[in-house]
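Let me give you the structure first, and then I'll get to my questions.
A protein chain is absent from this complex, but the other protein chains hold their places.
Coming up: subunit A.
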Amino acid sequence: MDFVTQAKKMGVRSLLLQGLTFLSVLTSAFMIWKGMSLFTNSESPVVVVLSGSMEPAYYRGDILFPGQRTFGDRGWRGGGDIPIVHRVMKVHTERENGKQFLLTKGDNNPLWIQRDEIVGRVKGFVPYAGMGTIWMNDYPQLKMGLLGTLCLLSLFSNE
């Protein structure tokens, strides 16, 4: 009941304003990410490398940026929820319909993947910058703690 009385005292507008301040933290983060997605024309504009399978090129904790899809030696496959990075070893072009199949290193299945399954090509990378994401995945309390801190800070700031 205390929250309700306090809320009434503050007025609806004040509550809405505070709500907006808090929400704009979340929405601007999402919109920036979406904007980058649209710009790079790929589902996930930025990806953190989670495993060590791409060493010595990419280590655990690197962030990768996809570019436009062209030939490249590191293709990036969107299969399921998490994009996977593979090295493209061979390209096979069907003569009839021009469909291209790529064989990537590290695929567990013997099938070649189709070109349109490729989400993007790794254009650049920032080493170690993704460690934060890995820690947050390994320790979910960290993620909750960070989110909670951000919310509290936005509620207490004065304009």
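Definition applied: contacts are C-beta pairs under 8 Å (C-beta built on N, C-alpha and C of every residue); 3 or more make two chains touch, one makes a residue touch a chain; residues count from 1.
Throughout what follows, contacts and distances are computed from a predicted model.
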{"item": "Missing subunit (named according to UniProt) among the choices \"Signal peptidase complex subunit 2\", \"Origin recognition complex subunit 1\", \"Proteasome subunit alpha type\" or \"Autophagy-related protein 101\"", "value": "\"Signal peptidase complex subunit 2\""}
{"item": "Sites on subunit A contacted by the missing partner chain, in the whole complex", "value": "13, 16-17, 20, 23-24, 27-28, 30-31, 34-35, 37-38, 42-43, 156, 158"}
